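Missing here is one protein chain; the remaining ones are kept as they sit in the complex.
Labels run A and B following the written order; every chain starts at residue 1.
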Amino acid sequence: MSVTAGMTEPSYLEFKGKYKGIFSWIFSTDHKRIALLYLFSILSLFAIGATLGLLMKFELIAPGKTIMDAKAYNAFFTLHGIIMIFAVVIPGLPAVFGNFMLPILIGAKDVAFPRLNLFSWYLYVAGVLLVVIAQFTGDQAPDTGWTFYAPYSFRTAGNMLPAVFGAFVLGFSSILTGLNFLVTIHRMRAPGMTWLKMPLFPWTLYATAWIQLLATPIVGITLLMIVAERLFNIGFFDPTLGGDPVLYQHLFWTYSHPAVYIMILPAMGAISEIIPTFARKIIFGYKFMVASSLLIAFVGYFVWGHHMFTANMSGQALYVFSLLTFLVAIPSAIKVFNWISTMYKASIDLQTPFFWAMAFILVFMIGGFSGLILGSLAADVHLHDTHFVVAHFHFIVFGGTGFSFFAAMHHWYPKITGKMYDTAWANTGLTVLFIGFITLYLPMFYMGVKGMPRRYFDYDEVFHASNIISSMGSWVLYAGLLITVINLFISLKRGKQAPANPWGGSTLEWTIPSPPPVENFEETPIITKGPYSYN
Amino acid sequence: MEEHRDDLASKTGMWLFLFTEMLLFGGLFIVYSVYRYINADAFHLAAHELSVPIGTINTIILLISSATIAMSITAIQKENKKLSLLLLTITVLLGLTFLVNKYFEWGHHIKEGIYPGSSALSLRGHGDVLFYGLYYFMTGLHALHIIIGLIFIGFIARMIIHDKITSDNHVLLENSGLYWHLVDLIWIFLFPLFYLIT
Partner (left out) sequence: MEHDKGHIIPYRTLLFVVTGLIMLTLISVAVTKIHLGTLTVFTALLIAAIKSAFVLMIFMHLKFETRFFKIMVLAVIAVIGVVIFITLLDYLYR
């Protein structure tokens, strides 16, 4: 395990390739550099999305118009949704940490198709640009919400075409990343790494990649149909021409529900790496963890209808979708049990990534349980399209994926940058962010139960008090985000040199120098033991 | 940087891409099944207006072109470069013939005023609007795939001429073949669903 720095080949950060300056990044096919390209694009977009959210919460601090009118608010939540869903949380963990860590975790030099990997990032940037263009051209910014529901999406004066096409391009980028990962995992595992000796983060990426591959085309074609509808007036989803808008919802959610698992599975995978590392124990129930990842991906594909319980579906469809929704909670619960069991009687090293992982488990469980409430048919009729739903999916998407993203960030930061961050500030950031998160989203459950609808810039006076608490929470949350991110940036300069294995991890990434050399491994590792073998 | 080559990885990647294509058209087949279920009679009648002979000829053209590209792989494996190129040329010509037929077919309908958003079509029932909407969208997307396939095969032919594809390095030719067969496969289903449901 001893690695002598300086004697080995240069790290991927120092490596001098064919190109200089910025071109050494945007023309690089090194999976580690591409991961950082994604990281910076995603963080910038996250900053924009979070700021939009902050402004929306400010608008909601009092009934009536505070800082923006209805039209602006509609445009804000649309852009917030498109950016956060399609450009931040869907690519978040796979494209950043998956790209960086997948080849290293399976003992490979790179992904299977490095140039395709770079091309995926180009597509990602192109998709984002299209969405941005939609905001600043045309008469009116898109105002349909990120779901582009028909028939409004082809009737609104909003500038939908570039936004819809942008989402299509982002989807294509996601497909190619998934394809790349699947081939990488199938073909490039180090000698001796059998399927059941593979760490759990690659396993979740594997399950995720299948969803990316098999679900994204459905939304791709659906968005193309919306484009065709706007251009040629075909009538697929236009009730005046015989089309059925509910069919649009079917197709949209056939992708967009599995998309939730694209967001959450790699998040679970990162947590499954962090907990054994800091508990110094082998993960409890490895095979169950693997099976539950695959089950979530599989069952998750067939539960889309629970977004449409109030859309006048047939009773038979309602029962099936509700049943499947409850079933998909089982593998998720298995994961939580196994994380907790891993920590049982462990001598835990209390470090920042571990705290993030704990915060993740807590908010993920709240999010998950509120999801079960929404999955029950009768309750959903009352709660559909209220702030309860907003709270639920922010607990899952921000609390689940977002927290896991930051957990992974603090876990692998020393490996990626070669620097240690300031632990005291990192913990402060987490504490502030966590308090803000709870203050912001918990009142929304209450507002939802009381009947406050989502997606309105105005509300009834009875919701005023809880909205004030919630809006104040958003300021604390934002402050927590700033502390966390600024700390990581400052540590790039001021941080101490990171050792190869600062956390005492046992997976492959900790056996190579920090930051890793260009080709990752000097010699291809030969795997004899399963992951997380601490004894 | 071509230090090692993994043909199986390349082929696996192509198959996975084909899966996404299958799902892409799969989404359209969902739309088709739903609207056909709702408008069974109108679909039934509207299908009468499509020309079965042209559809049959186009089907046979695509099937033959699939066979020729498959034989072109056999030819390159047997190190018969000329035959392989000849078979690829035939494949491309057949693909173009398919497109020309399609062009006349579409042109015929458009001349009759049957196209999405036309007043003649909107005077007819909802079932007809949806049938022709799906017809234009699905065959149009399929034709787009044919065009992409032809360009793909064109590049492959160039690589064969320059000996970049040889008997022991022909995975790209195989991949172009896979793509072309998929286009054929989709047509195998489009043909009965639009022409033969009378």
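Some points to look at:
Keep this in mind: a contact is a pair of C-beta atoms (placed from the backbone, for glycine too) under 8 Å apart; a residue touches a chain by one contact, two chains touch by 3 or more.
Computed from a predicted structure; not experimentally measured.
In the full complex, the chain left out of view touches A, B.
The missing chain, though absent from the display, is touched by one residue of A:Phe46, A:Phe86, A:Phe181 or A:Tyr301; that residue is A:Tyr301. Considering the full assembly, B:Ile188 is the residue among B:Leu123, B:Ile161 or B:Ile188 that touches the omitted chain.
Within the complete assembly, residues 4-8, 12, 15, 19, 22-23, 26, 29-30, 33-34, 37-38, 52, 56, 59-60, 63-64, 66-67, 70-71, 73-74, 77-78, 167-170, 174, 177-178, 181-182, 184-185, 188-189, 191-193, 196-198 of chain B touch the chain that is not shown. On the side of chain A, the interface with the absent chain consists of residues 186, 214, 218, 246-247, 250, 254, 301-302, 305, 312-317, 320-321, using the contact rule stated above.
Just so it is clear, only the chains that are shown with their structure count from here on.
Averaged C-alpha coordinates give centres for chain A and chain B that are 36 Å from one another. Contacts from chain A toward chain B in the complex involve residues 112-113, 116, 175, 179-180, 182-183, 186-188, 213-218, 220-222, 224-225, 228, 232-236, 241-244, 247, 250-251, 254.
Chain B meets chain A in the complex at residues 6, 8-9, 12-13, 16-17, 19-21, 23-28, 30-31, 34-35, 38-39, 116-117, 122, 125-127, 129-130, 133-134, 136-137, 141.
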